[in-house]
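Only one protein chain is missing; all other protein chains are in place.
Labels for the chains are A, B and C, by order of writing; each one numbers its residues from 1.
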Amino acid sequence: MNEGKVRISSGCAIAGIIDRKREMFSGTDIIESIAVMHERSNGLGGGFAAYGIYPGYEDCYALHIFFDDKGARQKTEDFLNCNLKVGMTEAMPLRKVKTVKKPPQIWRYFVRAKEQKLMEAGMSEDEFMVQAVMKINKTIKGAYVFSSGKNMGVFKAVAYPEDAGEFYRLDEYKGYLWTAHGRFPTNTPGWWGGAHPFNLLDWSVVHNGEISSYDANRRFIEMYEYECTLQTDTEVITYIFDFLIRKNNLSIEKAAAVVAPPLWEQIAEKDQKNREKLRRLRGTYGSLLLNGPFSIILSASNGMMALNDRIKLRSLVAAEEGSRLYVASEEAAIRRVAREKLERIWAPRGGEPVIALLEGADDIFLKQDEAN
Amino acid sequence: MGINLVMQEYEVLRNEAKCIGCKICVNQCANNVHRWDEDWQMIISDDKYCVNCHRCVVFCPTGALSIRKNANDFTFNANWENRHIKNIYRQAQSGGVLLTGMGNDRPYPVYWDKMVLNASQVTNPSIDPLREPIELKVFLGRKSALNEKDEVFKDDIFPWLELDLPVMFSAMSFGSVSLNVHKALARAAETMGTYWNAGEGGVHADLKKSMNHTIVQVASGRFGVNPAMLKEAAAVEIKIGQGAKPGIGGHLPGEKVGQEVADTRMIPVGSDAISPAPHHDIYSIEDLKQLIFAIKEATDYKKPVAVKVAAVHNIAAIASGIARAGADIIVIDGFRGGTGAAPQAIRDNVGIPIEFALAAVDQRLREEGIRNEVSIVVAGSIRNSSDIVKAVALGADAVYIGTAALIALGCHMCQKCYTGKCNWGIATQDPKLVKRLNPEIGARKLVNLLTAWQHEIKEMLGGMGINAIESLRGNRLMLRGIGLNKKELEILGIKAAGE
Amino acid sequence: MRYVIIGNSTAAIGAVEGIREIDKQGEIIIISDEVYEAYSRPLISYYLSGKIIEKNIYYRDKNFYVQNGVALHTGQSNVQINPETKIVWIEPGSEQIHYDKLLIATGGKPVVPDFLNGGYDNVFLFHSFDDVKKIDDFLKKAGKRQNVAIIGGGLVGLKAAESMFFRGQDVAVVEAGDCLLNSILDLKAGNIVENYLKRRGISIFIQNIVEEKEGEDKLERLILSDGTILECDMVIAAAGIKPNYAWLNLKNLKVDKGILVDEYLQTSIDGIYAAGDVAQAYEIISGEKKVVPILPNAYIQGRIAGANMAGENVRYRGSIAFNSIPLLGLNIVTAGLSNCDDRDSEIIEEFRGEFNYKKFILKDDVLVGTVLIGDIYRCGIYRYLIEKKIKITDFKQSILSPEISWRLLGRAEAGFKGGTY
Partner (left out) sequence: MKKVYVIEDFCIGCGTCMVYCAAAHSEYPKDLLKAFKLSSLKPVPRLFIEEEEGNSYSLMCRHCDEPLCVYSCISGAMFKDNRTGVVKVDKERCVGCFTCVIACPYGFIREGSENGRSLPLKCDLCKDSFDMPQCVEHCPNEALRYGEE
């Protein structure tokens, strides 16, 4: 029973650490942080997203792919070779961990779109990559691209997160932004693709909660060339942010106001300009409101945003310490890894985003036209 | 003449032990069923005129009256049911089309009743509407993609209707219903932060102050339409069809066209008001587009334009065409929708259930990626709050209620609206009968009904862990089907219970 | 401020209440020739019938005088007035009382036919509480059924007849005029009443006068002009009432049938007012001043006079006569010129059974009088139409309708504000 066939609800732990001065640090901190919240997972899913880890390949999309078998890998590589310039290809470096059982084959490819194909498709390289990833995930049985961003990667497994970290040797990577997820699904999926974070391009999302608006969100976002193959909240949340920020050019703040808008009575109290703006925003994108309990960490190459549902039905704590900003489901997970005395620690209010961008960055997502 | 073969449909039972001879029944029956008989010194009831409207039953202060279906049945015949035989008698007598009122009363399946709702357990908390806000505000109109850079946050790009709850009052014209019905609907709509639709026939001068809560109709007869009305109204609805009688026009007989109706419709007193079956300037979709934009021009693009169609077989394609023709709102009226008068053969046999029509339209518009560019309002027998919740979950932005509103105003569903002798002061223009509907009471009852439904909708939403109605719209995972076959489930886009 | 009121009946009580609406302080003195607190004169017949107990004959509560600060002097029949100095003497030689305003409310006085003036033991008047107490004593002493002859078939005579009938006596009424109640009924209506009373067992002798009488201390037998011999154990004189002002004898006081008063109910002497049966004030239908000796009129005049005495300027809009006389269970109401049958008038009438009669008298489509016998449903509306002189051309046809409605008939007059007095 894989994700995509059924919808599986789950409770979880999440954590994220960013160094806004882009100081690089290893995966050890985030593993320790998430390990504190061991009780919030049940060994059926754990994973990490790490930014800045592939400094040599900044221009390439790093595809992390699970294969059920050799056939699936063959088909996928045929597809990649046909459509993409494939740079470095390697099996994911792993460490044997007793509690991590029956891993699939895990490979990574550093790729770019073929110019000819890009011209034919008439789309941006990002969009082209999105389509390519979706095509693989939808059409090649036994293959699943679970990470496709630049200079970043997602690492996930059916395991406790700290074991997954060990398994993927994350202590050996260095990044400026790490997020982690420990999962407590309510039944027993055996599929690695279903673990978190979910990734698309640079986006990655870890999430704790259950979105009651899921089908409204999904059916809306699917109008705009997304296909929710996993039926997971993280998948749809990732698409929503991609849609709002990358496709509709909304700022991260506005995107947060779409998914967790103020109550109408709060909007009514705003000044005329903001009132109209929020009214338009909510009226237009009502179907993208994420309802039900959630705390999420959305990350992209320029930073991260932690957000609670608007009535705060899930725990979320944030803290600052110099250039570092921490978020986690529990305060202890932050205190455990904080280097010095925390300058500020607080529980963000429902619907109030905690946004931490790299110094000098305008927005969370490095938009392609700007990058070029 | 010969003998009339049509038997009385009802019997009036008077409990003489309780009858105090007060004659309220006598003066309340516009059909002259009851009369005081000087010779008998008692009230005599002439059953054959009884339409089972219960006016006398409700008004009898001692509860002495009850109405029963006439027990006289024909010899059992599963094929030749009573109604077929009676209808043949009627038509053999009259040579005319059988008329009826209100909606389709045949025992077609009601799909609302074959869908059940979800609720949160353990993994997701339900929300208590008494403790947490649950929001029912809805905007109807075109939602263009917003873009920070394009400065599209101006409010007047596309006009919206703002509803405090996803329920509006469906089109019922002044003429088919009394002015007091309009007054009650208008006041209730204002109080509840929603809209009422004046139907084809304009808006009476007394209701001008409520225009910002009024949706006006442009229908095939164009009655009462003028630029000022279009400009003052909250929105304009082009009526193509009606669920109770798709493909059929309307006919308000001259005797109902008194001074007030005539003034409002802008026609001579006593003249028949005939709405043709089609709009004679709309023979194709591109003609509709012209009318939509003619109305938009006339209203400076400040009013949403809705197009109302009956749910018919290829409704999904029709709806897509309407959306592409520029309508801001599509209103779909299912085959159980009500009417003041329709040929029975049409009412009972034409059109499809609103549940299927809604599911098909919502799905089609999504497949075409244009669902957010048009709002869907559904009508045609929304009976309670759970019907509304299910409609929204299937994909509707809001619903229209017509029959339910009339029932709140006192309608007892006798289906005799076309006679003009409505004892409840609803479907009549007789001043004595119209008085019977006090619009203040009416408005209060409508407000109560919507308030009650509002509470129930919030309870249901809260149970599902949803605190804003927009998160339910099209959220078909919240529905499961019971007793539906695979094809029906597929059309509705829902899973079976247990799946 | 000191108010002196001479007389202690309805008009006097009305005056006290009228004064007290305006002036809560001023001193009020009432001087009465009777020995009772104000009682209702029409109730003496009910008292005699035994329909009410003595307590209920009084027109107001026991503490009326105390509550209203009224000094009551009873049993004083020799009042003297000096209008120049505004002095009143309760009796000759008594302490002089200065008044600021004076009201004469001495009512009417029974007219006694000459033939009854002979000091007979068994001849009674029917005007005062004392009169009926005497009759009562007489009946109690007599112990057996009495033959009672009542002289006069007007209102007083018939109420007397009724009460004697209720007391089980053998009653005969002698009336000189064309019919009973001829001051308010025409022949047709009078006959209905006559037939009714006869049916109930009262003997009626119309167009009869007493030609001869027999008896010494007691009047024992009367012989009528038609030759009837009436044996009588008792005789009650009810031959009429006249305004009671002769005793005043004031130089500048203008009188006609009664004391003439202006529209503020003031007499020709400044500071002296008159009200009730003694006064001759504006009458609406005739447009002239008339004595209208009915109780409602006495009260209203008293009340208005009182208010004016206390400094208000309330205009008296005039009265019309109206009566309601239930006789042995038969309702009779009249209003306006109810006995009028002159040629200029239009009569709309209806018999609905022997003792059920309606008559409307119209002049130029204005209702000027009505008689209703039996069914008196909503008769107040007719009285109002007469009083307001409302033209009823539009709805003349419906005046006999049993569904008589105020809205229909009264719509010419605005609204529900209440009485206009």
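Definition applied: a residue touches a chain if its C-beta (ideal position, glycine included) is under 8 Å from a C-beta of that chain, and two chains touch if they have at least 3 such contacts.
These numbers come from a predicted model, not from an experiment.
Considering the whole complex, the hidden chain is in touch with B, C. For the chain left out of this panel, the touching residue among C:I22, C:L187, C:I209 or C:I404 is C:I404. Checked against the hidden chain, the listed residues C:Y3, C:Y59 or C:Y316 yield one contact partner: C:Y59.
Across the interface with the omitted chain, subunit B contributes residues 17-18, 20-24, 27-28, 59, 61-62, 431-432, 435-436, 438, 440-441. Residues of subunit C in contact with the chain left out of this view: 14, 40, 42-43, 46, 51-52, 56, 58-60, 295-296, 299-300, 303, 322-326, 331, 333, 335, 376-381, 383-384, 387, 403-408, 410-411, 416-421.
Note that only the chains that are shown with their structure count from here on.
Interchain contacts give a graph that is no line, ring or star and is not complete, per the touch definition above.
Nearest to the global CA centroid, when each chain is reduced to the mean of its CA atoms, is chain B. The interface with the largest number of contacting C-beta pairs joins chains A-B. Per-chain CA centroids place subunit A at a distance of 107 Å from subunit C. Rounded to whole angstrom, the centroid-to-centroid distance between subunit A and subunit B, based on C-alpha atoms, equals 47 Å. Subunit B and subunit C have centres, each the mean of its CA atoms, that are 70 Å apart. Annotation for subunit B: no residues touch two or more other chains.
Looking at the complex, you find that subunit B touches subunit A at residues 120, 122-125, 127, 132-133, 135, 137, 139, 143-149, 152-153, 155, 160, 366, 369-372, 395, 464-468, 470-478. Per the touch definition, subunit A reaches subunit B in the complex via residues 7, 9-11, 186, 209-210, 212-217, 219-220, 222-224, 248-251, 254, 263-265, 276-277, 279-287, 289-293, 310-311, 313.
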